[in-house]
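One protein chain omitted, others in place.
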Amino acid sequence: MSIALDTPRAATRQRLATPGQIVLASAIALFLALFLVVPVVTVVYVAFTEKGSGAFTLINFADFARTDLFITSFWNSMYVSLMTVALASVFALPLAYLTTRFEFRGAGVIQALGFVPLIMPPFAGAIAMQLLFGRNGSINLLLDDAFGFKIPFMEGLNGVIFTQAVHFFPFILINLSTSLRNIDRSMEEAAQNLGSQGFRLFRRIVFPLAMPGYIAGASLVFVKVFDDLATPLLLNVKDMLAPQAYLRITSIGIADPMGYVISVVLIVVSVAAIGLSAWTMRGRDYATVQRGGGGLAQRKLKPWESAIAYGVVVLILVLVLAPHVGLFLLSIATVWSFSELPDGYTFAHYARVFVESGVFIKNTLLYASLAGLIDVVLGVAIAYLVLRTRLPGRQWLDWTASAALAIPGVVLGIGYLRTFYGVKLPDGTSLASFWIIIVLALAIRRLPYALRSCYAALQQVAPALEEAAESLGATKYRTVRRIVVPLMMGGILAGFVTSFATAAVELSATLMLVQNTSDAPLAYGLYVFMQSPAGRGPGAALGIIAVLLVAVCTLLSNWVIERNQSKRSGK
Amino acid sequence: MTVMAQRETTSVLPPTGIGPKTAGIEIRNVNLSYGTNHVLKNVSLSIKPGEFFAFLGPSGCGKTTLLRLIAGFNQADTGEVLLGNEDIARLPPWKRDVGMVFQSYALWPHMTVARNVAFGLEERKVPRAVIAEKVKAALGLVGLENLAGRYPSQLSGGQQQRVAVARTIAVEPKVLLLDEPLSNLDAKMRVQVRRELRDLQRRLGLTTVFVTHDQEEANSICDRIAVMNDGTIQQVGTPMELYERPASLFVANFLGTANILDGAVSGSGDARVFEVAGGGSVEVPAVAVIPAGAKLVFRPQHVRLKAPGEAGLSGQILNREFLGANVRYGVRLGVSEVLVEAAFESAAGLRAIGDTVSMAIAPERAAFLAH
Partner (left out) sequence: MGYRGLRALFVVASLLLPTIAHAQAPAGKLTVLTSFSKDVTDPFKKAFEAAHPGTTVEIQNRNTNAGIKFLEETKSANQVDIFWASAPDAFEVLKAKKLLQPFKPKATGIPEKIGAYPINEKDGFFSGFAASGYGIMWNERYVKANKLPEPKEWQDLAKPAYFDHVSIAAPSRSGTTHLTIETILQGEGWDKGWRTIKELSGNFRNVLERSFGVPDAVNSGQVGYGIVIDFFAFSAQASGFPVKFVYPSVTTIVPANVGLIANAPNKMAGEAFIEYLLSPAGQEVLLDKSIRRLPVRPETYAKAPADYPNPFKDPSLGGKVTFNSEVSEQRTAVVDTLFDQLITFQLDGLKAATKAIHEADAALAKKDNADGRAKLKQARDLIAAMPVTETQAASPELRAVFTGAKEKSARQAETEQQWASAAKTAYAEAKGKADEAAKLAK
């Protein structure tokens, strides 16, 4: 009965994990190994082999460091990513602050609209931005007519920064808003009581308290921009790392390891950025300690403040929704060329895509929702294992899953073909041509988003709530089902929506894996249309359909979250 | 399995509607460390069935760790935890049949009061009709039948606390653990709720362990108290025993107010005296055992002020506090200050600040403690 004193501590110590947890962790590890690590390694191992002999070497990395183009690309990528974070913060901060900490009419609408830029189909965003802000876009043509000058919004790196900030700023907005909502009124009141007000109050108290959310969002933006290849390429910026990797990997007849070397660099930088943000925020998660029972403070704005605030909000919204406006105009335009607005309007493009879009919509909904589902299941499981168990190596699950952020879609796509094409299904066809593979690729690519949401949600569940259930006789599993998951539901749904919405417009991995038009999602259809002059209108129309589709699903799940929460607070 | 079987047999409803099958707790040689931090040091303890027991100590003394150890949220590195005759040290929390009320109450915000209370019974697969009955009974016990449909966020702090208790006793645990259950309540509520807890415990006859840092709470409702400090149990006893015969300087100081004076014993046999470091001496009762390096410990109310010049310790009054029924003087003795408490009779009888007085300590009430 009693345990001998000399038994090694590790053994007598509180059990590290229940058998169920070990099985769960192993299953997740297997899944990640099978659908992330192995496919990626089969592709990038070339980076570590010597030309001719295939022996292990780091010489390729020395080549990387010696090549001016790559070094320039590296610093350009850094610069663009950091500037994007800065510009995205300029967009996100006022929206988040005004809609959460003040009595602000239309806060819900603004928050919902603030999510929309994330849902931008491939190609569409950059094309619309060029039409509006490009050298000969609407704005510059107007400026040139009226004042005789142009603003180079879209020239070179500027264009990438601008487009990426518009596209990705919702990550900061969403995370920052969540943090701001969690700041107890008493924190602000204490500062006001001590004489702080206005911007100083924001700078010294509110923003530092909201820092965890800001850092989470900012690091996500940094990594996404650092790893994104589509936007720079569409804006014809090639001297950045991700486009360089893509160009190298996909050029005909060139079998050079540098593309994979760059991929490895991308992965390392991304994981480091996420690690750094986690490290900076160690012990600074204030959300749980600052509950003073005061609840959320929503201050009133004075009329003139209100006027400025609405002005700022409207300006930002106009700017960040411009691509969607441009896309919509394109979808109803007859011809739009070197002019402020299209020459004429028509609904013919919608009519053209109407027949074909049915199967695309069905596929998109199926793939994106399955991917979202897989992501939240994995997200909850990984978050639980990391935050609530002492399983050795549990952090690795988190790191591995997060590393998916940094894997270029095309690398994952090629890896999937290489790994699964030889695997035969019972009817003789290849596993890689089965649509489930597309779902898995989407799920892996979007897992980091859902994971972060679930992580944050679980951090906000007090452990005592689980202990209470356990002491009342609920096993770990029952506790998770009846207490943890219901309490995380808001975060889970938010994670699902982010995964779903972004997966619905994903193309880079999909393009490699779609083998049947009947299996293709909307983004693929859009790509096919966008390859010909006559297809621009219909492509834009498909893009608008995709955006509307995702927006409706998002609003729907938002409504579910709200209903859930209002029930809980009993209002 | 045995746990389940016992529960089945207790489902006959006694008058309260809740009939726990209570058991005592035996803790033997428990050690627990977090890394190099030795949180519990060879703790042994015995709690009798039906007893209302308190772990009392300053924050960080290990009292909550010990409570969570009983509940199963912490596991000992070594040692045994017995509930009744069963060693539960290796059982997970959900197999222990130990009810716990959390400091934060830990009510689930997504469930109504009734669902919160029903939770444990549902987990035990009790038939629905029985659950409804027991939920009603448990809420009845804490006087909240009419709030069954509310969500926790719609309740006051006191109501939440009662729901937490109802939720725990509804499953008829063998023991009830309370982790600082009163700390989130205002002063008035605290007094009321602690009485309710005491009454409830009496009615149910349920072994209850109560963790607190507030000696008044512990003294007022508990049968026995274990005073803890720095991961060890300093002394176990009834509140009166602890107060009257503290076993250590820590207990003497932690419970109530105590004067502690340095000094040394001189003489031998019946003629021993304790020479106080600041001057003067105190007789030592013949039976007293005085360990080496012992200090003189006594309560303020066990000192009498006498006219200057009379036998005793001589000092000067530094300050005076009027407490209503009593007056407390601070008297300088050498480098230390001795607190003296006297019954208040009239303003005319008070000593003035600056007066020189002589203090007589009742030897039989004094203790000599080395640590």
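As written, the chain order gives the labels A and B, with residue 1 at the start of each chain.
Going forward, a contact is a pair of C-beta atoms (placed from the backbone, for glycine too) under 8 Å apart; a residue touches a chain by one contact, two chains touch by 3 or more.
Because the structure is a prediction, the values reported are computed rather than measured.
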| item | value |
| --- | --- |
| Shown chains touched by the chain that is not drawn here | A |
| Sole residue of A:S26, A:Q197 or A:T334 that reaches the chain not shown, by the stated touch rule | A:T334 |
| Residue of A:A17, A:L32, A:V46 or A:A504 touching the missing chain in the full complex | A:V46 |
| Contact partner of the left-out chain, one of A:A29, A:L82, A:A107 or A:L247 | A:L247 |
| Among A:G134, A:G217 or A:G491, the residue in touch with the chain that has been omitted | A:G134 |
| Positions on chain A contacted by the hidden chain, ascending | 46, 49, 51-54, 59-60, 63-64, 66-70, 127, 130-131, 134-137, 233-234, 236, 238-239, 243, 247, 250-258, 334-339, 343, 369-370, 373, 414, 417-418, 421-422, 424-427, 429-430, 432-436, 511-512, 514-518, 524, 527-536 |
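The rule we apply is simple: only the chains that are shown with their structure count from here on.
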| item | value |
| --- | --- |
| Distance between the centres, which are taken as Cα means, of chain B and chain A, whole angstrom | 52 |
| Footprint of chain A on chain B - complex, ascending | 28-29, 33, 71-75, 77-80, 87, 92-100, 102-104, 106-110, 119-120, 123-124, 150-151, 153-154, 164, 167-168, 171 |
| Of chain A, residues touching chain B in the complex | 1-3, 5, 9, 12-15, 18, 462, 464-465, 467-476, 478, 482-483, 486-487, 489, 564, 567-570 |
